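Only one protein chain is missing; all other protein chains are in place.
Should a chain be cited, it is by its letter among A and B, assigned in written order, with residues numbered from 1 in that chain.
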Amino acid sequence: MTRVGGVAAVKRAIAIVTLACALFASGVRAEAPPEKTRILVWHAYRAAEETALLMLIDQFNAAHPEYRAEALALPYDVYPSKLSAAIPTGHGPDVFIFAQERVSAWARDGLLSPMDADAAMMPGEFPEAALDALRSKGALWGLPLSLKSVALYVNKSLVPVAPVNTDEMVALAQKLTDPAQGRFGLAWEAGDFYHHASWLSGFGGKLFKEPEHRPVVDTPEGVAALTFVRDLMRKKHVMPEEPSAQLVATLFNANRAAMVINGPWFAGEIHGVDYEVVSLPIVSATGLPARPLLTVEAALVSATSEVKDGARALARFLVSKDASILRAKIGRQVVATRSAYDDPGVGGDTLLRAFRKQAESAVPMDNTPAMLTVWEPYKRALTAVLSGLLEPDEALAQAQRRLNAIAKPMPPPASPWPLLLLAAGGILALSIWIRRRPVRPDAPALYHDVRRAIAYCTPAAASILVLVFIPFAIGVGLAFFHHGEGRYTFVGLSNFVDILTSRDYRITEPMSFWFTLAVTLAWTVANVVLHVSIGLFLALLLRDPLLKFKGVYRVLLIVPWAVPNYITALVWKGMFHRQFGAISALLATLGLEPVSWFTRFSTSFAANVVTNTWLGFPFMMVVSLGALQSIPQDLYEAAEVDGASKWAQFRHITLPLLRPALLPAVILGSVWTFNMFNIIYLVSGGEPGGATDILVSEAYRWAFQRNEQFGFAAAYSTLIFLFLLGWSALTRRVAREPSPEAA
Amino acid sequence: MKRPLLGTALVHMGLVVLCVIVLYPLLWVVGMALSSQPGLQQGLWPLPAQPSLVNFTHLLTAQDAAGHFTFWRQLGNSILVATLTTLVGLTFSVTAAYALSRFAFPGRRLGMTALLATQMFPATMMSVPLYAILDKLHLLNSLSGLVLVYATTSVPFCVWMLKGYFDTIPKDLEEAALLDGASQGQIFLKVVLPLTRPALAVTALFSFMTAWNEFVLAATFIDDQLRFTLPVALQRLVGEYKTEWGLFAAGALLVSAPVMAVFFALQKNLVGGLTAGGVKG
Partner (left out) sequence: MADVTLRGVHKAFGDNPIVRGVDLEIGSGEFMVLVGPSGCGKTTLLRLLAGLEQCDQGEVLIDGKVMNDAAPRERNVGMVFQSYALYPHMTVRENLAFALELRKTPKAELDARVNEAAQMLELEKLLERRPKQLSGGQRQRVAIGRAIVRRPSVFLFDEPLSNLDAALRVQMRGELMRLHARLQSTMIYVTHDQVEAMTLATRLAVFNLGKLQQVGKPLDLYARPANKFVAGFLGSPGMNFLRGRVGKGAVAGDGFSLALSPRYTALEGREVIAGVRPQALTLSAQGGVRGEIEAIERLGTEGYAYLRTKVGTVVARFEGGGAELKVGDAWGAACEAASVLLFDAASEEAIAVQP
């Protein structure tokens, strides 16, 4: 039988591929047998800091022949989630370097080994604030490596004497500001809470209400701090608008920003400017020093490490005096170890000393998950106020509402039985229905290819089943749980109920599911319409057989498709900058006012759509080009003879004949656009106030920026899925696509 | 057909303007890559006054402690992973799409819908369960695990494309080959696949790009510097406190250069391929 031959061929092909995979895997996996015990160190250091770390690891290995420490440098963005995934399964590092921000959660989840005994071996070496930052539930969970906080950089040629209080600072800044020339007295990333926190403390504000340790932001102190910064930017104009890290660096290097608030990492970006670093000034209104947030980078030891002794030895070594001196000198780190500053090369370094001094007065950043929920609401408040959209008190009240919504109490645990019974009943009913359904008498004849079909589909089906549907099922399953305090609790449908009834917001408010859904729909429709119409229009132009340089145009116009979208999205973001972006420059040459793109919903949404249209039209252009080629030319000639206008030809020939070819592309394209996370996240970031967020970016925020509410995020994702499924069923019905059996 | 000179000129002018709009943002990437100083070029003209290749040389000559040229190693990994992803992904999708197009069996329509459905669940929720599954399969920290994941991700689009294309190939051809004495395997390899070449080019490109640009899963599943792919290395330049924009831009150009090369080589096929493939469901 020939069928056997077909199956055999496919089997052979599968065997070859499997064999290739296996060979390849074994080749890559081959490793030298470990003679020494390996200690794995994970970090996200780069450049000088990485060099210093690697040197220290070499030194450690030389001093401890029984161990072989190895470093793995990871991208910062994926580092935390990788740790959370890897450590529980035992694949994680033995030692890893991370700031204190997640220490409590990790300690609670049992990912860390306590380090009290190790710290006790070096009494008096670490500032109490640094150790506090690494404590949770009474134990110490890491050894502090370096202290990071912002301080004031002053351009010495413009500011001979650094200001000691804000009155001096503001007066100086006003003197040095000339907006017409693009000169500013002050600059920092004012839209970022990390930088802003210094002023909050300077005005006497605290982020948490004790003893319940709840973030409270709508305090009088908070309003005062925010008003102070707002006035600097919007009333006194001594600061640039929408100041990004890049912009701050550019202005400082060009002597166009006299004073800059930034961290030790900024020193490496300064070129040709004579500068010094001093502590932040005293806030004149309160007489309190502006105390920046202190991040403590620490060496942490994994709870699942199999070489804990070695790992702790390595951690101790990294914070030892000699190692700290090397990290300070080579890695330019503001090391935590006190005795390192006895070394003249460290203690005498003005930059390190200045930051060390600032660190002594800094406020250690809270290490509980509650801290992680503060960033997004506060950032939204900052941008709203700094763009003039809201008054400080309104913005902070809004932020507080947001925080309350995020910190919502866990819904009451539900019994899983009703849902399980329902599911079981559903499955039973389904199987009975399948059983009872009359078997078509011709089934054997109609489905005579079943065996072959199984053979052909198995590789794809198996891999999709394991690598897509199982994770998918887990994801959907999570939607019925609440994740809090590191535990999952079954809460039945309450996540869905909360989302669909928009519990914390009116449905007309940006944070409600329905508002986000409406934005998502508008986003999808706008994009798909633009993609298709621009793509089709260009395809019609490029189809003209008489047009020269067709190939060149075609190649140039599909370039946006080929470049990774995370970089082009950031470029677009830069072009939309109100003061320095290319689009403002273009508007200026046309004699128009620059637009503050991300302060209004309409312009912010438009910026997203423009970026995504730029990215997406080439795909539709290529699809349309192809589809157009399948329309016989003689139809147009016939229409021409009939006296049809160009528009009528397009309307009555081109469009109807393109429909079948374009429709699936439109369906797939709309699904992709619906879930196009990168553009929203990177371009508008949801501004203003989360209004331009779409469902998928909301889901992401619930999972990663709002107290790890994985259950809630999963419920969002499930709703996205159900919505898209319904929508595609609808479109396909509307399109009256013949079923495959009928085809 | 003759068209007036003026019309032609207008069309060309319009197209040139469009090309400028399309390429302008990319010029910013080039500008960032060519500038030796951190910070931002301002105004309308994106290229720096003193272009420098220092970012490129820095990336291309970076060495790790053991003296490996990391860029080249990671480029090798990326090429390996993307190529194998393409091969495995195409093998999976070509066979499945052929079955969905040609064989009568229950669940065909369901299968197509299920494939579309895989595109609907946000990917962010999948990486942690995936990690656990790969762990069970002993495929963590191996490029083959990565290949398998990428290939699977690319299957739904590829199957949709290819199935549409297979549908346009007349069944007569296969029957003629059957009578000519070809086995099922020979029909598939000698008659069907050569005719599918354009659609194969498109889907190959798609699979290649899927693997080539991805970094979240690669960084999560791989624990070895020398097994990282290029986008992971590129993403390392985006830090907690600051981003190395010049290097990042240079890296992005280096990463996209091979894709563009493949793209340009395939673009003729691409047009034809999407045609008949007709992305026809």
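In this text, a residue touches a chain if its C-beta (ideal position, glycine included) is under 8 Å from a C-beta of that chain, and two chains touch if they have at least 3 such contacts.
Every value quoted in this text rests on a predicted model; they were computed, and no experiment measured them.
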For the full complex, which residue in B:Ala62, B:Leu178 or B:Leu226 touches the chain that was left out?
-> B:Leu178
Residue-wise, where is chain B in contact with the chain that is not depicted?
-> 170, 172-173, 175-182, 186, 190-191, 194-195
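We take it that only the chains that are shown with their structure count from here on.
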Take the average of all CA coordinates in chain A, do the same for chain B, and state the distance between these two points in whole angstrom.
-> 22
